[in-house]
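After this line comes chain A, so read on.
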Amino acid sequence: MITTITIFFPLVGLILMLLLKSADERTVRYSALGVAAVPLLLVTYIYFRYGGDLDASSLTQGFDWVSSLGIGYRVGLDGLGFGMFFLSALLTLIAVVASWDVRENLRQYYTILFVAELGMLGVFAAQDLILFYIFFEVTLIPMYLLVGIWGDENRRPAAIKFFIFTFFGSTVMLAGFLALGILSGPNFSIETLIGSGPLSRTAQLAVAVPILFGLLIKVPAVPLHSWLLDVYVSSPTSTNVMLSGILPKLGTYGLIKIALPLLPQGVEPFLPIIAAFGVVNIIYGAFVAFMQTDLKALVAYSSIGTLGFILLGIASGNVLGINGAVMQQVTHGLYSALLFIIVGIIAARTGTRRISELGGLAARMPWAGGLLALGALAAMGVPGLAVFVSEFMSIMGGFVAFPVQGTLAAVGILLGAMYLLHMLRRVIFGPIERPAVAETTDAGPVEMAAIVPLALLLLVLGIFPSLLINIQQPAVELVAAVIGGS
Partner candidate 1 sequence: MITAQTFVGLIPELLVFVLSILVLMVGVFAPRATGLVAGLAATTPLVALVGTAVLLFTRFEGSFFGGGYVVDDFALYFKLLVALSAFFAVLAAARWSGETGDAPEYFTLILSVALGSMLLVSMRDLFGIFVAIELATIPSYALVAFDRSRRESPEGGMKYLLTGMVAASILLYGIVLIYGAAGSAQLADIANTFIGRLSPVALLGLVLLVSGFAFKISAAPFHFWTPDAYQGAPTSAAAFLSVAPKAAIFAVLLRIFLEGMPGAASTWAVVAAVLAIVTMFVGNLFALRQRNVRRMLAYSSVAHSGYILVAFAALRGAGAETAVQAVLIYSAAYLLMNLGAFLVIDLVGEEAKSYNGLFRTRPGVALSMAVFMAALVGIPPLSGFWGKAWIILAGAQSGSTAAYLAVGALVINSVLSVPYYFGIIRNMAFEEPVTGAGEPKGTGAVKFSVYALAIATALFFIVVGPLATLAGNSGLL
Partner candidate 2 sequence: MPPQAQQFLDQLNATLPLEAYLIVGALMFGIGVWGALVRRNAVVVFMCIELMINAVNLTLVAFADYLPNAGGAGVGYAVLVIAVAAAEVAVGLAIALAVYRSRKTVNVDEINLMKG
Partner candidate 3 sequence: MVVAFIFLASMTLLCAMGVVLSRNVVHSALFMSGSFLGVAGFFVMLNSPALAAFQVLIYVGAVTVVILFGIMFTQRPQVRRFGSILQRQRWSGFFVAIGVGAFLAYMMGLQNWDYTEPGNGPREVSGLGEILLGVNGAPPIFSLLFEVISILLLVAVIAAIVVSRRKTGEGIDRPGSDREEVSR
């Protein structure tokens, strides 16, 4: 029950925003903040109350929707989704705080943001294929509108491209889901489909192809990634937080939650290919990021690289790798949100995002610059920060399963370090080249409020990774057993 309440609480925000017709900007901002805080509090409560036992009956809920086809409203939390469930709630709150660059139509902005939050929370709690797909798609239109209305001058083609790509992917995926459900029952409950007993190997293969294709578009794996860059670069900062923090994880989470455990034999032949996609993502992302002149584009491509580690961890099929992948989803969400927000701050203060025009920020913006450095170090996978743990586990898992791909991924880390250090040298240190930069001030308290929690979490999870890993361990072991046992 508490899960359902958490998922649908954003509706309260939606209604509130519709009611606050004549309220001033301040009221709107604060009420949105208040509403966004509630799911986060609820998730935190769940963590401390049920942390060791997510299967508790008070967290799950299920009733039949279309009984003749075994479609039902089934929600519940498990270790695979909990981290992202938490992150969705957290990043929504951060996005509300970080929405200082949104000046027009603030109410509509928050309304749409809450719809997106509902979809994201739902995806990570859904225990039914159809319900999963519905929540998956519910995030789509809000994101389209967020980019299309509040983005920069290039927003409209970016928004529609984003929509068409991901809609194509998800429709193909839906066809796979429906085939999977109808051929094995009909039954659409994820829990009872694990291992997918009744399906033959051929049927599993036939169903796995559309599902994998759809999910890889969403991730995006490299040849299918062209929607991502435009939409990242043209979005407003707070949308970026959601776009990079949560949206690609819908794809990777789908791989871990559905493709692997439900179709072990069907996915198995594709695992090396997924690992190869991961490596391509890592190396391609690093090289292209190196060539970017735009700071935001650089961060976007670094995201593509990180998603490669997640793919590699998933493809490994062993406990270590999947553990790393599940955790990397969360850590990537933390540091990419951090980086995007700081880039937004820098762009707002200096009026440029071009790396060549920035420089010497450490002197003028010690806090923002320092945290940018922290984020970049996290992205490099420096020990002590959370990303190190997850990335290390992903690579080790990948190395065990696929030595070649694992080695190449380790090389990718070096490439990543190169472009990130290059960026830091130019932006933070370096000489001050523009008068605007010379007169800029440091991030204000509101902005700090948006980035400090992220930085803290990166540190805490880097020192105590078991906080997260203990929760996800049982579920990960289950997945690994299914995929390994086939």
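Keep this in mind: contacts are C-beta pairs under 8 Å (C-beta built on N, C-alpha and C of every residue); 3 or more make two chains touch, one makes a residue touch a chain; residues count from 1.
Selection criteria: all candidates are chains of the complex that A comes from, given by their letters.
This is a predicted model, so every value here is computed, not measured.
Taking any copy into account, the candidate from 1, 2 or 3 that touches chain A in the complex is 1.
Of all residues in chain A, only 64-69, 71, 108, 130, 133-134, 137-138, 140-141, 144-145, 148-149, 155-156, 159-160, 163-164, 167-168, 171-172, 174-175, 178-179, 181-183, 186 touch candidate 1 in the complex they form.
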